[in-house]
Structure formats: structure tokens, C-alpha cells
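A selection of the complex's chains, in situ.
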Amino acid sequence: MSAPAQPEWLVQTEVFDGPLDLLLYLVRREGVDLRALPVARVADAYLAYLDKMRDLHLGVAGEYLVMAATLVWLKSLELLPRKPTLHEEEEEEGEDPREALARRLREYAQYREAADELDTRPRVGRDVFVRDPTEVEGEQRPVEAGIDAFGLLDLYYELITREAEPEPEYSVDTRTLSLEEACRFVLGTLSGGRGELSALLSVLPTRRERILTFVAVLEMVRLGWVGLEQDEHLGPVQVEGKVSADVDLSRVMGRVEAATA
Amino acid sequence: MSDNILPFPGNEPPDGLIAALEALLFASGAPVTEKQLAEVLDVELATVRAGLSALSRACEDRGVELAEIAGGWQFRTRPEHADAILKLLDQRPARLSRAALEVLAVVAYRQPVTRSEIDELRGVDSGGVLRTLLGRGLLRAAGRKDEPGRPLMYATTRAFLELFALSDLRDLPTLREREELEED
């Protein structure tokens, strides 16, 4: 099958965040009431949607299939004639499974709305800005961790998984790594010699810094400050420093400003 | 002196106090409680409150405003200047994915809550999102649930309140209200 140009609805599939999200979208598209969910109609729309995804060879995650199976079962319940005694039995056995699904969907819709509402609040870094807290040193002040128990575990994990490799001589203040600093870090680590790109990046703690440093390497290739070499397809990439770390970095920043202007 | 009676004739605290409050809140950056301000300035709580209220009024036409955040007071820029500030700082607006907002909403209203409760509510695995939010300090591990397997529970942090300009978790609209809206 030839790859089709992405139709509009396909773009939509990619943003669904789980079966409830998809189901809620379909319920709203069909314009049906969440309090009296017509299961058969919603199930048909849901299955048709999954079929479309399958036709396009899109992987359908397991949780979507579980929901599909549930919907088919609920639909079959709806199609069966109701026994007059069913009502009492249901009361004994608990909630009608169709009502349970509708309730779950209503509950999910509530949190979706709560999320939307959170999103409309003035947010630091998007709508409003604050000053960085002033830090002072003091021996007798009470301390705060600044991280939770998970942060502690992350630090421990970093320590026990860190390979027994020598510390890079160049230390980076990773909290404020700029493109300029990333360049200086790379040049400083190489100090005119060669190094493996993956090793250079692996000492950086976060994905963002690794990406930034990767961009810095590309930028410096363009400027002729470093060279890249790869002996074989998918083999390790060697970086060779061609200038020292005290090169005038304003050229890097100038480029970036021009590129983003 | 009672906290309910303004300590100044004509309800106006002295300019010196207002200026001192402004300097303190400016220097701190992070929210400062009324109690801390009263201690540092060695004045009554009521005096601080009157001063904050006057400072807040004085900020009406300014580029910054006084906001009640996480139980304290903090200066923040007004939203209408966001574009210019982002341009000056050469930053993109901080983004949160829809999944991240959903997980935050679930935890904010249900805390402390286990991962499987979050997954169940959202109908989808939330592990990766949860991890990102823990890493950003917006959520924290908050003990274990007393049930088989003793799963970890999660709660929102002070940074969560600060990020979304909440003075308190009670500042969030209740889900019940929303339910009523839907019935209309």
C-alpha cells in the first residue's frame, strides 16, 4: 500500500491520549449525552475508528483493544432482550456495566476539564514571570532538600550506574548550559584532541543538555571548529577539536540570533 | 492590637513600610508569608496586611502585580507583557503536554493518589508523564498506601502551586461544581 498523504483525521489520531480520550472525542462528535450513553452507537464509531487506523497500518496500542473488546461486550448486552427480572438482578449484582462505563467517561471528562482549567491559569514561564530567589549562604539556617524522595533515588541511580570512567576535566554548570557554554564544554573536553561523540554527550545529565550539545557540535562543524568522522555505517562518531576552548564564541551566538530572528 | 482593626488613621500605612515590603518581596523572588514579613520588620501582622493591601493597590498601573501564592505574597509580571519578556529572555513559553496537565489535575484533586489510580482514571499508562512531573518537582512521592503491595502515593508540591498561581489547593474549583455545570 502506498503511503497516503496524511488525511486530516489521521493527524487527529496521533493526539489521542488513550482509549477514554478517543471515546470522549467520539461521544462529543456524535453529540450524544454522557448521562445516557447509547453504547451501541458509540461502540460502532469506536470500532470504525480503530479499523481506519489498522487500514493505515498504524499500531494500535493494547489499551485501545481492551476498550474495543469491552465495547463489543456492552453492545451485545444492549442488543439482548431484557428479561423483566433483570432489573432486580442488577441491583443485587451492582452497577450496570454500561452505566459503569458512562460513569467512568464522565469522571474522565471532569478531569479533562480540570486539566483545561489548569491550562488557562496564568502560568509562570508562559504568562507571568518571577524573579529567581536570592540565594545566600548561612551555616545556621534550616535546610530544605529542594527535591523529594524520588529525586534522591534519581541521584542514587545516577551514582550506581555511572561507569567507572574518569571525570571530565571540564566541569559544566548544567543548570544554565547555553549553546555558547556547550561549545566551550566540547572544545574544552577535546582540548585539541579527539573524542567519541556519544562519550561526550553521555556525561551530560539531561536530555535537553545532550541535545543542546549535539546542536553545538553541528554548529561548530559548520564553523570549521571541529571535524566529524565515522568509519562505518552506524559506527561510533569521532569528534576532532580544531580550535582551543578560548576561541571567540561570539560567532556562535551571532549565528543563533540570526537563525531565530 | 486586634488583627481586624487597621492600625493607621485614615487606613493608610506609612510610605516607609510599603517601600520596605516592596524591597523585601522584590529581593526574595519566592513568595514570602505575612508572618515572615512581620517578623523581619518587627511590626504587627495587621500592619503588614494593611501595607500589602496598599502596595497591591499601588501596583494597579504597574508592570508587576502582587499575587497571593502558596500561602505567601510574590511579585509577578502582568500577563500582557509575556510576549515582550519571552522575546527579551530569548525563551519559548514553557509548555506542558495535555497528558501532563491531566495527570496534574488528577493528582491535585485526588491526592495522595497511587499510580494505578491515575492510570485507571485516565484509561492509559501514565508512568512516563508521572516521571517527568516528578523530575520537574511539580509532584512528589508522598508515602505508601496501606494496601497489598504498598504502592507509592503521589501529591502536588509547592512548586505546583507557584507554577499555576494558586495560593492554596483549596483555590482550585471543586470538581462537584463542574458536575453541576454539566447537568445544566
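By letter and in written order, the chains are A and B; residue numbering begins at 1 in each of them.
Everything that follows uses one rule, which is that contacts are C-beta pairs under 8 Å (C-beta built on N, C-alpha and C of every residue); 3 or more make two chains touch, one makes a residue touch a chain.
Quantities reported herein were computed from a predicted structural model and do not represent experimental measurements.
Taken over the complete complex, the protein chains occur as A x1, B x2.
Following the convention adopted for this analysis, only the chains that are shown with their structure count from here on.
Spacing of subunit A relative to subunit B, judged by their CA centroids, is 24 angstrom.
Against subunit A, the residues of subunit B that register as touching in their complex are 26-30, 67, 74-79, 82, 85, 89-91, 93-96, 98-99, 101-102, 104-106, 108-109, 121-125, 134-135, 137, 140-141, 157, 162-166, 172-173, 175, 178-179, 182.
Of all the residues in subunit A, the ones that touch subunit B in their complex are 15, 17-21, 34, 63, 67, 104, 106-119, 121-134, 146-151, 154, 257, 260.
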